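Below: one structure, written as structure tokens.
Only one protein chain is missing from this complex, and each of the others stays in its spot.
Labels run A, B and C following the written order; every chain starts at residue 1.
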Amino acid sequence: MSDVLTFIISRFNYWIYIVLMMIGLYAMIAKRNYVKKFIGMSIFQTAIILFYVSTGVKSGATIPILEHGHDIGHAAAAINPDHYANPLPHVLMLTAIVVGVATLGVALAVVQKVHDQYETIEEPEILFKLGQE
Amino acid sequence: MSENLPFLVIAAPLFGALVASLVGWARPRYCYAIAMVSLAAGLTAAIALLVKVSGTVSGYEYRLGGWPPPIGIQHWVDPLSALILVVITAVAFLAVMSARANLQLELPGKERFVYPLMLLMVTGLSGMTLTGDAFNLYVLLEITSLSSYALVAIGRGRAAASCLNYIIMGTIGASFYLLGVGYLYLKTGSLNMIDLRQIMIAGDMHGSQTVITGFILITVGFWIKMGLYPLHGWLPNAYSFAPHAASNLMAPLMTKVSVYVSLRMMLSVFTPDFLAVHALWAQTALLVATIAIIAGSLIAYSQTDVKKLLCYLVVAEVGYMAGGMWLMNRAGITGTIYHIAADAFMTCCLFLGASGLIASTGSRHIRSFRGATRRMPWTFAAFLVGGLSMIGVPPTCGFFSKWFLIQGAIEGGAWHFVAALIFSSLINALIFFRIIELAYFKDVEHEDDVSHPPQVQRNEAPWGIRIPLFITSVVIVLLGVFSPRVINWIERFVDSVGVT
Amino acid sequence: MIWQFDLFILVLLVITALVALKVRDLLSAAMIFSIYSLLMCLLWAEMGAVDVAFTEAAVGAGLSTVFLIATILRTTRRTTD
Partner (left out) sequence: MKVFAFVLVIVTGIMLVVTAADFPAWGDAHSPPNQYLSTHYITQAEHETAVPNMVTAVLADYRGFDTMFETAVVFCAGLAIAAILGHEKKKRYVVRRKALPKTEEGDIIIRMATRFLVPVTQLFAMYVIAHGHHSPGGGFQGGVILAATFILMTLAFDLKTILGRFSEKMTLIWANVGLFIYAGIGVLCVLLGSRFLEYSALHKILPGTDEIMARSHSMLGVEIGVALTVMSMLFAIYAHLVSKGRLEDGL
């Protein structure tokens, strides 16, 4: 029993990321309002970012900035890799956040244009008005 | 300087986009010239790259920032990527050449946005072809997607509404890819494609659940991006309601590059051995592709809107390539790669022809082909070359790709796929013979509308569309005539990755 | 990092995500989404990803919300779902 518990606890970040991602995915497909759909899209993307950031965590490690910067000079051998968090996922996710906000901006602009044309941002009503054309 | 060719291919359209967006503010009419010059530079660099690769054994790498591969980002140029790069830049050149005539009719005053966005899209597409880094590919995929969302949404009428669906599906696809790369990263610790392959072979990870899920996520992500049948929902609306200038560029290139990346992932990251272990997945994918071909063809046959018809033909063609790559034998892969090149030009030809037709008649209905042989003999003849190639008539390139695909399917024992390919050819023949019948045998006078003069007026498409259309149709025939050389070139790559 | 603290934030994240998608007032949904982003930023800062947390605080909790509010201002605030 305690094995199962440790197993679940040692990965709980991953369980929650899956839950968040599925909430986002469900909202993107099933919600009728487009603003809601795009909020779901943002949740979906942040869940993936959470997954990436979780892969780079080391227990007991500090932030990926060298202590005392230039003071130690070029004494590379003295740095213990286990002492710092993994910087690579952070870099990748900085890019992913930027891409996410850019996509959200474009999506919202399209929502505004659609609202201009059909006076609604609900999917069924847009489809209804398209059928009338 | 010749060492820096891979960067030139990407930098030319990128700088073109920057300059065009600046100049376009004050003088929108110069945008077209800037776009053409930068695309011509990109095309030249791509051809030079092809020549350079032909001199090497298996290709060469270009280290961005000078860092060795797993640490930094690497461009990997091999025969396959060099070939696809030339196809992309050539089709982009032709499609953008036709953009001015279309834009004057559809979206006057938006040139200063359309050309930079088109150039950014070409930047992303060429980058996706060249890059050897899995995450870099995601960034380039997103720049391509963002510019294509904008190019669709900029249109009139239903374009914006169909773009919303496109954005949602496109984001799901790209995010699945990102997640798949994350899974591979979690298991291997690397992002470089070649490095990923080596680590997975060395660590014997092909049976690992994480790697399999990563593979499924990447594959499904690109299925959404390429518009394979059950996931194709966004494609027909987005491409047919987009402005013609945009759909001429997007329809030939977006799906093909997604197919290319999917193939690259299968062959260069997950080796054929990995796919041999999971044969059930291959059979499922082949079945999906078979359904895609049949469904795409049947829906295309029932359409009366010319652009929608072509869009569903694209859906069927995606089925060809998605199925062909899962045959996993020499002829099948060769046919798929050849079909990527052939289909890019075929689709480009058909969409250019359709936009020419719409530009001169003003109607999108298939009936507007009536009397086309008299009213616009040249435009229609060039359009027909694309159609014949789609059917698979011998001198054109469509015949040879279909030949190899069928050969590969017979070798692999995938009889349902063979049947689907032949069925789709028959439907294509029906579609295009119906168009020929309309164009040749039904005259404009036969219409109820008597206001037309009895003497049919010549009403060709504008020169701006006709010239790229002619060039494309000539390329289709040339690609067919020189197919042995192209096939040799492709087989060099196929042998190097160890497909038997 | 303290896993109890992590778990607490993660549970709050799920709750805010559900509520943001459930409320019928879009402006409230945007604001709750902003809280979601801020919690996410807190979580990442706690995991040692300070740069990512900084960016998320500026972009997710700041700009994304402003974009959403701008769109709601220009379209409509009410929804039936």
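Heads up, the rule we're going with is that a contact is a pair of C-beta atoms (placed from the backbone, for glycine too) under 8 Å apart; a residue touches a chain by one contact, two chains touch by 3 or more.
Note that the structure is a prediction, hence the values are computed from the model and not measured.
Participant: List the neighbours, among the chains on screen, of the chain that has been left out.
Facilitator: By the stated touch criterion, the chain not on view contacts A, B, C.
Participant: Which of B:Tyr185, B:Tyr229 or B:Trp489 sits in contact with the chain that's absent?
Facilitator: The single option touching the absent chain is B:Tyr185.
Participant: Taking the entire complex into account, which one of B:Leu125, B:Leu146, B:Ile299 or B:Ala331 touches the absent chain?
Facilitator: B:Leu146
Participant: Across the whole complex, list the residues on subunit C that are touched by the chain not included here.
Facilitator: Against the left-out chain, subunit C lists 1, 50-51, 53-55, 58-59, 62-63, 66-67, 70-71, 73-74.
Participant: To test your reading of the contact rule: which positions on subunit B touch the chain that is missing from view?
Facilitator: Subunit B touches the missing chain through residues 1, 3-4, 7, 11, 14-15, 18, 21-22, 25, 62-67, 70-73, 109-110, 113-114, 116-117, 120, 123-124, 127, 133, 135-136, 139-140, 142-143, 146-147, 149-150, 153-154, 160, 183, 185-191, 208-210, 212-213, 216.
Participant: Given the full complex, what residues of subunit A touch the hidden partner chain?
Facilitator: Within subunit A, the residues touching the omitted chain are 7, 10-15, 18-19, 21-22, 25-26, 29-30, 54-61, 63-66, 69-70, 74, 76-77, 79, 81-82, 84, 86-92, 94-95, 98-99, 101-103, 105-106, 108-110, 112-113, 116.
In this text, only the chains that are shown with their structure count from here on.
Participant: Graph shape for the chains shown, where an edge means the two chains touch. Line, ring, star, complete, or other?
Facilitator: line
Participant: By count of C-beta pairs in contact, what is the leading chain pair?
Facilitator: Result: the chain pair A-C has the most contacts.
Participant: Using each chain's Cα centroid, which is most distant from the centroid of subunit B?
Facilitator: C
Participant: I'd like the Å distance between the centres of subunit A and subunit B, where a centre is the mean of that chain's Cα atoms.
Facilitator: 30
Participant: Could you put a whole-Å number on the gap between the CA centroids of subunit A and subunit C?
Facilitator: So the centroids are 11 Å from each other.
Participant: Whole-Å distance, subunit B centre to subunit C centre, using C-alpha means?
Facilitator: Computed from C-alpha means, the inter-chain centre distance equals 38 Å.
Participant: If you look at subunit A, which of its residues touch at least two other chains?
Facilitator: 89, 111
Participant: Can you tell me which positions in subunit C touch subunit A when the two form their complex?
Facilitator: 1, 3, 6-7, 10-11, 13-14, 17-18, 20-21, 26, 29-30, 33, 36-37, 40, 43-44, 47-52, 55-56, 59-60, 63-64, 67-68, 70-72, 74-76, 79-81
Participant: Can you check the complex and tell me which residues of subunit B touch subunit A?
Facilitator: 135, 138-139, 142, 145-146, 149-150, 153, 158, 160-161, 163-164, 167-168, 171-172, 175, 178-179, 182, 185-186, 191
Participant: With touch defined as at the start, can you tell me which subunit A residues reach subunit C in the complex?
Facilitator: 9, 12-13, 16, 19-20, 23-24, 27, 31-33, 35-36, 38-40, 42-43, 46, 49-50, 53-54, 56-59, 61-65, 85, 89-90, 93-94, 97-98, 100-101, 104-105, 108, 111-112, 115, 120-122
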